[in-house]
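Every protein chain but one is kept in place in this view of the complex.
As written, the chains take the letters A and B, and residue 1 is the first residue of each chain.
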Amino acid sequence: MSGALRIPGAGRLSQAKTARFSFDGQSYAGIEGDTLASALLANGVHLVGRSFKYHRPRGILSAGAEEPNALVQIVRDDARKTPNVRATVQELYDGLAANSQNRWPSLSFDVGAVNDLASPLFSAGFYYKTFMWPKAAWKSLYEPKIREAAGLGVSPDRPDPDHYSSRYAHCDVLVLGGGAAGIAAALAAAETGVRVILADEQAEFGGSLRFESGAKIDGKDGFAWAQAAIARLGAMDNVRVLPRTTAFGYYAQNFVGLVERVSDHLKAPGHDLPRERLWQVRAKRVVLASGAIERHMVFANNDRPGVMLAAAARTFLNHYGVAVGKNVGIYTANDSAYGAAIDLKKAGVNVAAIVDLRDNPTGPVIDEARALGIEINSGRAVIRAGGKLRVSSMTVQPKNGGGERTIPVDAILMSAGWTPSVHLFSQSRGKVAFNDETKRFVPGTYAQDCVSVGACNGTDGLAATVDEAYAAGARAAKDAGAKAAKGVKPKVDASESWSRGMLGAAPGAGPDTTVKAFVDFQNDVTAKDIRQAVHEGMRSIEHVKRFTTNGMATDQGKTSNMHGLAIAAETLGKPIPEVGLTTFRAPYTPVTFGAIVSHARGPLFDPTRRTAIHPWAEAQGAVFEDVGQWKRAWYFPQAGEDMHAAVDRECVGVRNQAGLFDASTLGKIEVVGPDAAKFMELLYTNPWEKLEPGRCRYGIMLREDGFIYDDGVVGRLAPDRFHVTTTTGGAPRVMNHMEDYLQTEFPHLNVWLTSITEQWAVIAVQGPKSRDIIAPLVEGIDMSDEALPHMSVREGKICGVPTRLFRMSFTGERGFEVNVPADYGQAVWEVLWAEGQKHGATAYGTEAMHVLRAEKGYIIVGQDTDGTVTPNDAGLDWAVGKKKADFVGIRGMARPDLVAKGRKQLVGLKTKDPKVVLEEGAQIVEDPKQAIPMKMIGHVTSSYWSQNCGRSIALALVAGGRDRMGDTLYVPMPDGVIEVEVAGMVFFDETGGRLNG
Amino acid sequence: MAKAAAKTAATASPSAERRPALAGRTVSATGVKVEVLPPALRISLRAPEASVAALSKALGVTLPKQPKTSASKAGRTALWLGPDEWLVIDEAGKDPLANCAKVSALHSSVGISHRNIAISVTGPAAEAAINSGCPQDLSLEAFPVGAASRTILGKAEIVLLRTADEAFRVECWRSFSDYVFTFLSEGARDAAG
Partner (left out) sequence: MLLIRCPYCEEERPELEFRNAGEAHVARSANMVGESDDDFEKFFFIRSNPKGIIYERWRHMHGCARFFNAVRDTVTDKFVMTYRAGEPKPSKLPKNSNEGLAK
């Protein structure tokens, strides 16, 4: 039913729950609870992929996250095609469809495999040496071709339809890894009542208890104990248990990133379920219980499908009930592979032979294997695996040479020993230390509040592990502030123990050989490649790594790093610690972009800010433009109008009758306190002390370096209260700038700042009819020119709601800016609009606003200035208080270069052909016939077609511009040179009479 | 321009209708409800230590001096936002701006009733919903009932107030309210899962 190699009675899955799946189009049956890997193996499928560089056939190496070979593409639908999924991690669901990668036309016949035959050409550093000449070919030929050939799966080309979520979480003790150590630590911490989070990357907790058939805790089988403990933990209010959750990054101050795979294992994920959830956990203490990873043996053709880690084979048997072969060979350098041999033999699988590199291994497991009648060949090596798409034999030789013997097998289960998983410890900036006796790197110096327990700490044996972990969990809880614990330590009744092993190439793959003995499966790095790197001059392990790409694949060298290091050290003739370990970096396993982005997609990518009047503009068919996070009405096209026509109409309408403009986005700050004027004096160039309440002034703000930072109209509402406006984009930074000076330079001033940008909706009513529109709606304000002259402000009521009514103009026309509390904004606008219709008013957008202000030579900070423009450069000297003793920028403004002759000054430009509109940003030269590169003396900052002037208009920064009035200058463009005349900045109503018109 | 037209209009003006942002929006998920609260009266109050007693008296609520705390009385809540800054929210229809206007002690009181929008997040999963984008520890130990803080939700600034074990008030600026509401809705959907 669920695979010919499923052994009845073995494993923990319920045979009743069949899950159908397909691999490369072929249908198979598995069982719920399987991984894709176990389900394939149950069906006798070992060949699952082609390698990255040589396109060699590859199988399943491991049973976990370290898998370098079995990378497949999972296809749910057109938009959900996930490449490079580890078959050993992907849980089976009914209907799962997987495809192999990196092969054409098929997995068993792959044209790219010629790379394997040509492998002498593709040795280490091949890319760096081969594609050097001709240089130009790199970009046009080599790189595109290499990129096409490289990579494994295929990215989906549609937007990801899934959603991802995120959660910040805090806890006292975070336990990473849910094997015996992690569970024991979590129990100890949880029993004290502190907040505990326990995470494990597997679907089920237990870690090595999944395969260790000899473990017994509290009278139970190890795995059963783990499940019972997890059930207990899960029922506690202070504990969060997270299966399928990988800690991928350990950052500063115990900040750990975890990804929970929420629905990848489900047949039909509910719409509300995210695909993955990003957990950003801040823990007072972290317990690292990340275990150890078994290493493979480095021998010729050790990558053939069917050659796998011994503990993986044991996991497939003891957990999934799958025999990885019918006639297996064992190749080991430590005790742990004996467990696989014994369990398989007991399950009825033929164990052809154990080949043990050690001379005279002794101990209970060796005795047990022997008692089961398994042949043990000690002091011998497997020098070669036979077969191509599946291993067919292993060739054995005494390790010091001698006669070969070839044994037919259909799987080789290997173990070179176990590497403590110090990845997260290393990411925490802890320093590892090399234990020369056990030949492994273990946590040395800690950099953060964490502790390693169990196999990742180099602790051998279940009893010692549980002791250490339980004590560490209790200690972590205590350090996090817990009171005394009241729990009972789990009692280990029986356990397995395995340590030691070997590092580097096995006999038969030594320095004198040229065989393909793989160190790094995912990046196709062989023992020979590492030696070659050293021979070619790489001395540091960091250089060896980059030259060979050993450990640089997405598996980050979980199985390969130590072998690579040992071979490099041997070739260099140095001890391992002197060669050093490369740095482990986040992420521990690949993390989807979706999880990292989580909620920040679509409408939540960035806040979209809309004004209170936005719905009206939208209903009118306005076209919007982005101004920072704001959406602003750009122009209001009527039927048949393009942008040009709409803007022309709006500009003319404002000058001839009146226009309504939504100015709500302007930054607004209320400056309040007895020292408000003193503060304004210091922050703006202008004098403020004598500004009378009820009057307004155009203010300029500088940075300390003397350059214009912001501008805006400021109204004095009362002796101790100013209503300050800023540019739309500048609002947050201006507020920050003002707070900075107030808090740190002028803290003696009794004044406070409050952002009121969003308190007030602002409706600009501009044009000769503006007063006629507003006046009937206003209460309590005398609207006459005498009582309310240009640049004044009054508080009163409009349409029955409170208003701060400004008489001001950014168009050069008689104008008002009506501030009303934001929730009233749209209603007041609608009343003004209706009133405006009686006077032929138009609504205008930001484009018309820009044109109208340019016609008057009013600058826009950030468009006509760029952070290098002084008030004098901009022709705004009149706004600088000459008698002031201090203001921000007063000294910077006087720097030699800022008062030197020939600075770029803001001037107007008129094209000789009035129909030609200059391009903003275009460069200006004196002599268009000079040789390239020409001397550029300035550039165009603003340029528009002005329907009101009947010609184009432009503003420009030009060196010594004000001394060039009437001069002809040139703007060279790709299709010809444009002649321009330097002019004043005011193109319309030079006398300014219309402000009161 | 005719002088008469320029004079203050004596006729009664039409009264403009108030249209609060997101009015009535609500989202329910298992264990959490997100809903926009009705408009309230608010001020941003700034004052030195010496003025706190007088202002407390005028407002009828004792301005808290401890960081991350608030005080509440008769529908009026004062949230400590900074060492000289309080957000005063009145849900009983009495304008705190008017109360402060009578205080001669040094202070700054600015009306921000329309600047902020309030969203309530309630239910057993409220904490998790907010933690979808807020990096603070919101456990009852770290953020007890009455705790108040300006902080972050995703890419927006919020003011967070815990009103009950399983109830929060989230305040944000008007134009950020759509973003904040949508974020909380997504957080609620996930917290329920």
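Keep this in mind: contacts are C-beta pairs under 8 Å (C-beta built on N, C-alpha and C of every residue); 3 or more make two chains touch, one makes a residue touch a chain.
What you see is a predicted model, and the numbers here were worked out from it, not measured in a lab.
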item	value
Residue in contact with the excluded chain [from A:Lys267, A:Arg370, A:Lys483 or A:Arg895]	A:Arg895
Options A:Thr514, A:Gln743 or A:Thr968, residue touching the unrepresented chain	A:Gln743
Touching the absent chain when the full complex is considered, from A:Arg12, A:Arg282 or A:Arg405	A:Arg282
Residue numbers in chain B that touch the chain omitted from display	67-68, 81-83, 85, 135-136, 149-152, 157
Chain A residues touching the omitted chain (full complex)	251-253, 255, 280, 282, 429, 445-449, 704-705, 736, 739-740, 743-745, 747, 885-886, 890-892, 894-896
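Basically, only the chains that are shown with their structure count from here on.
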item	value
Rounded Å distance between chain A and chain B, as computed from the means of their C-alpha atoms	32
Contact footprint of chain A on chain B as seen in their complex	1, 3, 5-9, 11, 13-21, 29, 39, 44, 46, 48, 84, 106, 108-116, 128, 131-137, 139, 142, 154-156, 173-176, 178-179, 182-183, 186-187, 189-190, 192-193
Chain A - residues contacting chain B, complex	163, 165-170, 195, 262, 270, 272-274, 277, 280, 282, 599-600, 603-604, 606-612, 629-630, 670, 672-674, 750-752, 754-760, 771-772, 775-785, 797-801, 820-824, 826-828, 831
